[in-house]
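A short write-up of the structure that comes next.
In this view, the complex is presented without one of its protein chains, the others remaining in place.
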Amino acid sequence: MFSLCVSDHIMIAHSFADPFFGPAQRLHGATYGVELTVRSATLGPHHVVMDIGAMRDILRRVLASLDYTNLDEHAAFPGRTSTSERLAEFLAKSIARELGKVPLDGAPPAPATLCVLLRESPVAWASYELPLSDVAGA
Amino acid sequence: MFSLCVSDHIMIAHSFADPFFGPAQRLHGATYGVELTVRSATLGPHHVVMDIGAMRDILRRVLASLDYTNLDEHAAFPGRTSTSERLAEFLAKSIARELGKVPLDGAPPAPATLCVLLRESPVAWASYELPLSDVAGA
Amino acid sequence: MFSLCVSDHIMIAHSFADPFFGPAQRLHGATYGVELTVRSATLGPHHVVMDIGAMRDILRRVLASLDYTNLDEHAAFPGRTSTSERLAEFLAKSIARELGKVPLDGAPPAPATLCVLLRESPVAWASYELPLSDVAGA
Amino acid sequence: MFSLCVSDHIMIAHSFADPFFGPAQRLHGATYGVELTVRSATLGPHHVVMDIGAMRDILRRVLASLDYTNLDEHAAFPGRTSTSERLAEFLAKSIARELGKVPLDGAPPAPATLCVLLRESPVAWASYELPLSDVAGA
Amino acid sequence: MFSLCVSDHIMIAHSFADPFFGPAQRLHGATYGVELTVRSATLGPHHVVMDIGAMRDILRRVLASLDYTNLDEHAAFPGRTSTSERLAEFLAKSIARELGKVPLDGAPPAPATLCVLLRESPVAWASYELPLSDVAGA
Partner (left out) sequence: MFSLCVSDHIMIAHSFADPFFGPAQRLHGATYGVELTVRSATLGPHHVVMDIGAMRDILRRVLASLDYTNLDEHAAFPGRTSTSERLAEFLAKSIARELGKVPLDGAPPAPATLCVLLRESPVAWASYELPLSDVAGA
């Protein structure tokens, strides 16, 4: 099994409506270190899991839509629910859609999986992993 | 699959009775960077793998029983056998028991797994992973 | 010359009024990794730069007043001017005042300096350093 | 499931013949941070995944054959194909052969897996994982 | 005293002619993590050491001239002398010239210093620091 990972980061504001979150109900923010990992059992014709340039561009493009914003106003997180877990899931699904558009010779050979890991502080991270089996051939 | 990880650390003394360990038979010590990861396929009602506050408190409480101690005197490691692997296993099992007491809305949805990873130096770590499927409902 | 450093972190929201900051004029946020360093030429009676427990408590206490808040509403940054540099300066001056209250045997021997370094992302940090010579004897 | 990881690094030159790689077709180089992880379900007689000293020696010995070299001249990467993925695969297979020679009491109990992860820059890594089930008994 | 730091990286090949360098006489390479720090006693009109966007652009532009190249062919290192120290010095002087062209409201207030630190492996780095006092007013 091969894996390839690239990283980037975003700086966002958010808050939580749910009293479960205590002080994090207040408007605050985070620098999220974002690690995107793609795994596949075999390599493509260029001896790579996928085109790392395309991978970086997709990660940046998907992140750019959130960078320097207030997630409380984002449609993907209704009712102020932008937990790190939900944010990782949103990013992973958005990236999976973009990966489906990569030219076949630079896309991960099926079956593949994708994982988005978010480092929210020096002492906490969350991630979401999903199969990409339906992406490379999309 | 979702994951949530928090980290902490402990400073302990120990030694090994087994000649297999060479110079580590002498009394020495370690700062262990400790990473606790919980994985679950779905999120609970608060859009999280589990209550991160409870997760941190459990990690700290379990670590506190070992912090600033000599593991050679600890009942969990008879015959001076506190390898990083055995320590990770001990911590993981202790934490699993505590996770079973977390109120259901803040506990990881079953089935879940728990992993304790111990960084013993800049160039070495060990970990132990176990299923938590019987914990959330305990 | 001796140095002692402890670290912690905060999660805040903020924005900048000045058009100079481009997209950072929008409400966003940051996880700031915070490193507090105290330097002194000699050690105190306990063979340390200062009481590391007091140092950690002071850092946490000063950070707690900002953690999980929106810096745009904080009196120390009028006109939405909470750049990393100004935040480091504010924290350093606040911490210097608190260090002046540490019992003499746990305070840094004069002359001493204090530095607050803020890691705002994996690729950027800012810091502010000031002399503490008038603190230990305050 | 237990894991044990040790790390080391190498400094190599290489280039890629395939136009797919853009500017990386030019002769350049990399410091690869190398992490070798072995996983096994149980521990051996010494309460460890495997003899960490042997593990480090094997990693260093296998890396030494590449350290301070130009991978373009290495037989394992014909046609200048030393992508991080292919390098990880080459290292993993070379290490697997060496692990098969470790005395049984210091070898990972079967079934086991081995993973080689290569950090090529602060923002990218690649890895290759293979089962070792046929190694411990070799 | 204020400091502001941004980081980036390059991947280069090089070798050393001097027998002093042992195995590093062979063609090899490095990923250099590059940290650019600017220090000034005061802040400019925008409450920053300098325009961080300009700082990043200058660092990237200066690095781009070396990225994915063989330093043995670079005029700045005659006789294959591209030690980390000489590379840091070359980068610092190149960046200093570029900093002199930054519009005054985004430039570091004089007197200022600049430091380039190069991380060549997980266990070694080198740096070069020079005064910028003649740059801001250039």
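Going by the order they are written in, the chains are A, B, C, D and E; count residues from 1 in each one.
Note that a residue touches a chain if its C-beta (ideal position, glycine included) is under 8 Å from a C-beta of that chain, and two chains touch if they have at least 3 such contacts.
Since we're looking at a predicted model, the values are computed, not measured.
K.L.:
Looking at the full complex, which residue from C:43, C:76 or C:110 touches the chain that isn't shown here?
P.N.:
Final answer for the missing-chain contact: C:43.
K.L.:
What residues on chain E make contact with the chain left out of this view?
P.N.:
18, 20-22, 81, 83-86, 88-89, 117, 122-130
K.L.:
Counting contacts across the full complex, list the positions on chain B that touch the omitted chain.
P.N.:
Against the missing chain, chain B presents residues 7, 9, 11-14, 23-24, 26-33, 67-70, 120-123.
K.L.:
For chain C, which residues touch the unseen chain?
P.N.:
On the chain C side, contact with the omitted chain comes from 1-8, 43, 46-49, 51-53, 56, 105-106.
Keep in mind that, in the parts below, only the chains that are shown with their structure count from here on.
K.L.:
If contact pairs are compared by residue number, which of A-C, D-E or A-D agrees with A-B in over half of them?
P.N.:
Going through A-C, D-E or A-D one by one, only A-D repeats the A-B interface.
K.L.:
Hey, what angle do you get rotating chain A onto chain B on C-alpha, to the nearest 5 degrees?
P.N.:
120
K.L.:
Centroid of chain B to centroid of chain D, CA atoms only: how many Å?
P.N.:
Spacing between the chain centres: roughly 27 Å.
K.L.:
Whole-Å distance, chain C centre to chain D centre, using C-alpha means?
P.N.:
So the centre of chain C lies 42 Å away from the centre of chain D.
K.L.:
Return the distance between the CA-based centres of chain A and chain C, expressed in whole Å.
P.N.:
32
K.L.:
Spell out, as numbers or ranges, the residues of chain D touching 2 or more other chains.
P.N.:
Those would be 7, 122-123.
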